[in-house]
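As you look at this complex, bear in mind that one protein chain is not there, while each of the others sits in place.
Here is chain A:
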Amino acid sequence: MSTRKLLLGAVFSCALSFAGAAAAADMTIGFSQIGSESGWRAAETSVSKIEAEKRGIDLKIADAQQKQENQIKAIRSFIAQGVDAIFVAPVVATGWDDVLGEAKDAEIPVVLLDRTIDTKDDSLYLTAVTSDTVHEGAVAGEWLAKEVAGKDCNVVELQGTVGSSPAINRKKGFDEAIASHSNIKLIRSQTGDFTRTKGKEVMESFIKAEGGGKNICAVYAHNDDMQIGAIQAIKEAGLKPGTDILMVSIDAVPDIFKAMADGEANATVELTPNMAGPAFDAVAAFKADGTVPPKWIQTESKLYLPDTAQAEYEARKDLGY
């Protein structure tokens, strides 16, 4: 009986994936990826491949090694190949008008992934799939407000790279979310440069400055890597991260799920590496019956808590983070 159920399930899921593939079948899409500078970027590339395979799309990926000139070359080559659509994760915001103009002339839709561009002519691209980094900060702030439920709470913040847009926006979102809660106070905020080592160093100095960490009720980090560094620092100071100090951060990389499963972190807000999935669907709909997607497709900023941490860790650990 269980075998039959399994078989039925297999047949059903096959049928489902066929139905999905039918819309997008035989499409060739070129994806100009920035590079593989971070774990998240590598995961984005592997998730894009998985999503393409699910839909039966032939995805051609060109790694630009962080260089715009390589991205422009890749886009031109994709046009010459006559692909059905081009995805770009632009390394810088400027300088895309000419090459995207060529794509437009060749009637090849362009979708921006993860980042947007500076242009006066927004007809150069079909849509942009990005996360809302302000919203990510807000989700983290709201979680904290709910968690402390009116009790006084002193928060320290580990900021991302100074001047980078995710750092600015994640701070803004968080600040806005806690603004209406007078019990939550941001007492210290310093940059940890999005790295583990800097996150640890800065957290050590916070602990020293705040009476051995007694005054700190929560840590908000702009990414998980800094948070993992902070967890180290807190443990070395003889405190229990996750219990003595609440830990909330952004990105949802596998290591933070491991920390959550061990009870050392409390929440993370996901920056999904699946930017390509919604983009594939938008292009497929556009090709099928001309449905024009909205200019901005916002990915979900999902909050993850320790209850699902182990399962999420298992699902993510092989994505290349």
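One rule holds for everything that comes next: a residue touches a chain if its C-beta (ideal position, glycine included) is under 8 Å from a C-beta of that chain, and two chains touch if they have at least 3 such contacts; residues count from 1.
Simple rule for what comes next: contacts and distances are computed from a predicted model.
Student: UniProt name of the unshown chain, from "Transketolase", "Xanthine dehydrogenase", "Heme exporter protein B" or "Sugar ABC transporter permease YjfF"?
Tutor: For the chain missing from the view, the UniProt record says "Sugar ABC transporter permease YjfF".
Student: Determine which one of A:Met27, A:Ala64, A:Ala89 or A:Val248 touches the chain that has been left out.
Tutor: A:Ala64
Student: From the list A:Gln81, A:Ser205, A:Thr243 or A:Gln298, which touches the chain that is not on show?
Tutor: Hidden-chain contact among the options goes to A:Gln81.
Student: Using the definition of touch stated at the top, determine which of A:Val92, A:Ala145 or A:Ala209 touches the missing chain.
Tutor: A:Val92
Student: If the missing chain were put back, which residues of chain A would it touch?
Tutor: Residues of chain A in contact with the hidden chain: 30, 58-65, 67-70, 72-74, 76-82, 92-95, 97-98, 102, 105-106, 118.
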